[in-house]
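One chain of protein is taken out of this complex; the other chains stay put.
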Amino acid sequence: MRRLLPHPLLTLTLAILWLLLVNQFSAGHLVLGLLLGWLIPLLTSAFWPEHVRIRHTGVLLHYLAVFVYDIVRGSFQVAWLILKGPARLKPAFVVVPLELRTDLGISLLANTISLTPGTVSSRLSADKRTLVVHTLNTDDPEALVAEIKQRYEMPLKKIFEEEDRAC
Amino acid sequence: MLSTVIPIAYALVSLAFVFSFWRLLKGPDAPDRILALDTLYVNTIALLVLLGIHLGNAIYFEAALLIAMMGFVGTVALCKYLLRGDIIE
Partner (left out) sequence: MLDILLSILVLTGAIFTFVGSLGLVRLRDFYTRLHGPTKATTLGVGCLLIASAVYFSVRDEGVSLHEVLVTLFLFITAPVSAHLLAKAALHLKVHSLAAEPHEAHGEERTP
């Protein structure tokens, strides 16, 4: 099973992407999409060493809701700061110590940080323990670090890394 | 109402083009220019989508998809070049 269908989630995603790409729903395209979704992970399995397992679907859904809300809020904030002018901005680099250990978790956290209010992740240390984040405007860097850890890192850790971390 | 909004949107996106071009020409550093180029790609997607709605023709979408992909690959390649002095390691 594992060898024939290495990444069921990826298969499903690819099938949906195929249906979106051809922009019409028919049985033929569904079969073709599933076929592609089966073949592509099989042929490229060397590039996907990690087996992604998702726990706590509820936490994941809540995380996605927070994420979408924060993208919209962040965009409004950045737009407002740009319109207000650069004079009153207080940009800063903050260093976030990471508790996530898997590459997937760290990538997701970095991408989330880049898309949400006034922050861009800018550098990961060689030992993957700290992430440098640039923020557009902050009065309290400590509070920002705490917010990132509590708002984004905790749920990610719960979803992807709890229990057997080696997966 | 849509027919009055679309010219305004065209004007705004065109101004966005002008700003990005200005940054592309002025620099001062290489990352600034790459960022301007990246923004130009995104602006182009916006313009193509607007054109699609205006002319009622979905064919422009394919171009937008291609530009999105090529833009991303281009940006990543240029950044890699700045980081390592080499694109393919």
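Labels for the chains are A and B, by order of writing; each one numbers its residues from 1.
Keep this in mind: a contact is a pair of C-beta atoms (placed from the backbone, for glycine too) under 8 Å apart; a residue touches a chain by one contact, two chains touch by 3 or more.
Since this is a predicted model, take the numbers as computed values, not measurements.
Colleague: For the chain that's been dropped from view, list the shown partners it touches.
Modeller: Over the full assembly, the chain not pictured touches A, B.
Colleague: Can you list where subunit B touches the absent chain?
Modeller: 1-2, 4-6, 8-10, 12-13, 15-17, 19-20, 22-23, 29-32, 34-36, 38-39, 42-43, 45-46, 49-50, 52-53, 56, 58, 61, 64-65, 68-69, 72, 75-76, 79-80, 82-83
Colleague: Over the whole complex, note the residues of subunit A touching the chain we left out.
Modeller: Contacting residues on subunit A, toward the hidden partner: 17, 20-21, 23-25, 71-72, 74-75, 78-79, 81-83, 85-86, 89, 91-95, 103, 106-107, 110-115, 118, 120-130, 132, 134, 136.
Operating definition for what follows: only the chains that are shown with their structure count from here on.
Colleague: Between subunit A and subunit B, what distance separates the C-alpha centroids? Give it in angstrom.
Modeller: From the centre of subunit A to the centre of subunit B is 23 Å.
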